[in-house]
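Not every chain is included here, but those present sit where they belong.
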Amino acid sequence: MKAHTEYLWFETDRAEEFVRITDEVADMVKRSGIEDGFVLVSAMHITAAVYVNDWEGGLIEDIHEWLDGLAPKANYRHHRTGEDNGEAHLKNLIMHHQVTVPITDGHLDLGPWQQIFYAEFDGQRRKRVILKALGI
Amino acid sequence: MKAHTEYLWFETDRAEEFVRITDEVADMVKRSGIEDGFVLVSAMHITAAVYVNDWEGGLIEDIHEWLDGLAPKANYRHHRTGEDNGEAHLKNLIMHHQVTVPITDGHLDLGPWQQIFYAEFDGQRRKRVILKALGI
């Protein structure tokens, strides 16, 4: 059995920004030498998510707007600490901070339209995603 | 260590339909010969989810209605591409497209009421779920 770990760093230009990372994850899986197993793709921050969905600009804008409705900017209790990012924590919870991608025959075993995204909700500073592959 | 992979195919009668798949996953785990490990159950489409909850008809109707409220049919930007399923993408994001089920002593190690469901949000065509078990 093999385990292989890498980290991806992000520093987005905008506070909220979605970044496609399918190719980075696929390259890491090649470097791992794992033919059959899983790769965990997991944000290491509590105001960012990782999700799998469509690489289509209109939909990506729809997701931003939809999340603004479900987790609006507001006067959260959390802001008493001096923070102003309460809604970014709630967006992390809706979107979930991680996905597990299956590896088959040395490749990401994704459906035809599935793309992996890093979803930043409180950016403009350095943040990290862990990639850990486990398998044979 | 062993890895074992199978795929489940679906073609639901209705556009939105939840299908219980606990038995199919349990049978696949038996075929894998894995005694201790994980099985990933992951939709390979971006308008379908996999979730674990109760096998109770009233609750299943409640979940459909509740999702219609959180991700309503609307004139999404995504529809400029010719698609008309924006809300199905958003329901996929709320519900998450995958679960990892623990395997102990060769069986799914689920709680007494936990059942695995495939949640179709844009059906009436062939779609797929990957089952990948990893363990010893």
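When the chains are written out, they are named A and B in that same order, and each has its own residue count from 1.
One rule holds for everything that comes next: contacts are C-beta pairs under 8 Å (C-beta built on N, C-alpha and C of every residue); 3 or more make two chains touch, one makes a residue touch a chain.
What you are looking at is a predicted structure, and each value in this text was computed from that prediction instead of being measured.
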Whole-complex copies, counting every chain including the 2 in place: 3
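Keep in mind that, in the parts below, only the chains that are shown with their structure count from here on.
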Copy-to-copy rotation for subunit A and subunit B - C-alpha atoms, rounded to a multiple of 5°: 120
Inter-chain centre distance, subunit A versus subunit B - centres from mean C-alpha coordinates, in Å: 20
Residues of subunit B defined as touching subunit A within the complex: 1, 3, 5, 38, 40, 42-46, 70-71, 76-81, 86, 89-90, 92-94, 96-98, 100, 128, 130, 132, 134
Subunit A residues within the subunit B interface of the complex: 1, 36-38, 51-54, 56-59, 61-63, 66, 70, 94-96, 99-100, 102, 104, 109-114, 134-136
